[in-house]
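== chain A ==
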Amino acid sequence: SEGGNVDGEKAQEIKVRINDDPDFLDPHLATASISYQMILNMFEGLFAPETDGSLSPAIAESYELSEDGLTYTFNIRDNVKFHNGNTVKVEDITYTFDRLMGTKNGDPLSSNFNNVASIEAPDTDTFVIKLKEPNSNFLYSLTALQSAIIPASNEGKHNDNPIGTGPFKFVKYSPGANLELAKHEDYWDEKLPYLDKVTFVFQSDDQSALMALKAKEVDLTGVPANRLAEVENDFNIRKQNNNSTLVVTFNQEREPFKDVRVRQAINYAINKGDIIDAVFSGYATPIGSNMSPAMGDYYKDGLQDVYARNIEKAKELLAEAGYPDGFSTKISVSSHNDMYSNIAQVIVENLREIGIKVEIEVVEWGIWLERIYFGRDYDMTTIDLTGRPSAYEILNDYISTNDSENFFRFKNAEFDKIMADVLKEADRDKQIQMYQRAQEILNEDSASVYIADYQVLWASDKEIEGLKSYPFWFHDMSEVRFTE
Partner candidate 1 sequence: MHSPQVKLESSANLQENMLLEVNGLKTYFQMEKGKVAKAVDNVSFSINKGETVALVGESGSGKSITSLSIMRLIPKPPGEIVEGSIFLEGKELLTLPEDEMANVRGNDIGMIFQEPMTSLDPVFTIGNQIVESLMRHQKIKKSEAYEKAIELLKIVGFSRAEVIINEYPHQLSGGMRQRVMIAIAMSNNPKLLIADEPTTALDVTVQAQILNLMMDMKKKYGSSILLITHDMGVVAEVADRVLVMYAGQIVEEALVKDLFLKTKHPYTKALLKTIPNIEVELHRLDSIPGTVPPAHLFPKGCRFAERCTYAMAKCHEEDPSLIENSPDHKVRCHLYEREGGM
Partner candidate 2 sequence: MAYIIRRIILFVVTMATVSLITFSVFQVMPGDPIRIMLGTEADETQVETLKKQLGLDQPLHIQYMDWVKGLVTGDLGDSIRFSRPVTELLADRLPVTISLALITLIIVVIVAIPLGIFVAKRQNKLSDVVFSSVTQLGMAVPSFWLGMLLILYLGMNFSFFTISGYVPWTQSVVGALGALLLPALTIAIPQIAVKFRYVRNAILEQLRLDYVRTIRSKGITEKFVMYKHVLRNSMIPILTVFGLITAEVVAGTIIVEQVFSLPGIGQLLITSISYRDFPLVQGIVMYITFVVVFINFIVDILYSVLDPRIRLN
Partner candidate 3 sequence: MIEREKLLTINHLKKYFPIKGALFKGNAGQVKAVDDVSFEIYKGETLGIVGESGSGKSTLGRTILRLMEPTDGEIIFEGTNLEKLRTRQLVEQRKQMQMIFQDPFASLNPRMRVGQIVGEPLAVQKMLTKAERAEKVMDLIKKVGLTKEALTKFPHEFSGGQRQRIGIARALSMNPKFIIADEPVSALDVSVQSQVLNLMMDLQDEFTLTYLFISHDLSVVKHISDRVGVMYLGRIVEIGDKKDIYSNPLHPYTQALLSAIPVVNFENERERIQLKGEQPNPSDPPAGCAFHTRCPLAFERCKLERPNLMKQSSGQLVACHLYEDGTHNTKDTSEDKILVLQH
């Protein structure tokens, strides 16, 4: 950051490097995790996500759940102000949900609220949501990630001039260059924020970003693991478990991946350690299912070691499945991040040892999405599944047959049943048990080869404090400040 201010005090202005532009500034339209990394500083929902995966009250001061688990009654916090100075009214909340569900005008913007039967605003401080079916995970859809509260008066301008209630307000967006935010003076938590100005600088290239950091052109950036040594001494380093799931997976509707033994054989053949060393310079946590240790209690430990490398066993399994000499297949990876083709190269080498000949096909990200992800036209692929704050979403999305994003085409009745039942379970301990069982199933059934949750290595100015890590991508600037 540039110089100090007049009295020699450090200016409370930060420059944070971000890999890419946000897709939308309108929080209801945005879907890219990179967008939330920035815009969550501007928006709040009824609840706020916490660093340990739990929720804390935000615009809703408190709530009550009816016996049948269907009716949520929220008590709205007083005197929460939008960036434009207006106080948040229950009409704004109604407006927000109407907009998301498409009930008043236009198409629905989100399918998260398909389970909502009705919304009501019985008085100025109270907001009521009625569900069609109980869902223990429902509160998770009430954060700014899924339902940021926005003012009705800003209709039509949510993307160009976004207004929210968060600790920072929108100043200027220069596509491809940066996004500037400024302190929200009327923020309801009077102590916060400390910073006067936050600039998110877009820079896709890690190497350049590192140099920008060294040149003090940015204050905070993720650095590539292989260059950590260069910055370790001069900067604060935080290693954050990304809560993402790096998988090498297969199309389980296709032969031979239909056969669980083939999947297990592959699991035994792949050397996670090598991948972690070569691709992440060791900065990654091996995992055994979709869940990462970042999720705290929900995480089932030990699964990561189940498929310790064992070529003999792998060969046996392959033989049992009827492929004693292996087979030929293709791994299709996206070119947008070199990580994938690098992993693929290790896979090729690893699987060659058990007789599986793998051809690498590199396609552009757009093609990967269209053909592999949505088209399900592939044999093998590797991808990093973005982390989410809710254990349910982590396990359900991409995997469960009742989710449209299940591009593995994984099918397991027990798993599906657990995921259905857990929603009706209100008790957290029981939920945890169910989630842990689900993780075991994924592991036993080799839903995919779970590699690792790689760490993001944040390097920041030594004078910066108050940085928080979430189990999803969010640069929370609310408590950040420069010290002497």
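The definition used in the following text is that a residue touches a chain if its C-beta (ideal position, glycine included) is under 8 Å from a C-beta of that chain, and two chains touch if they have at least 3 such contacts; residues count from 1.
How were these candidates chosen? In short, all candidates are chains of the complex that A comes from, given by their letters.
Everything numeric in this text was worked out from a predicted model, so none of it was measured.
J.: Given that all of 1, 2 or 3 sit in the same complex as chain A, name the one that actually touches it.
T.: So the chain touching chain A in this assembly is 2.
J.: Once bound in the complex, which stretches of chain A touch candidate 2?
T.: Within the complex, chain A contacts candidate 2 at residues 20-21, 23-24, 29, 31-33, 106-111, 159-160, 174-177, 201-205, 208-209, 211-212, 215, 217, 336, 364-367, 369-370, 373-374, 383, 385-386, 404-405.
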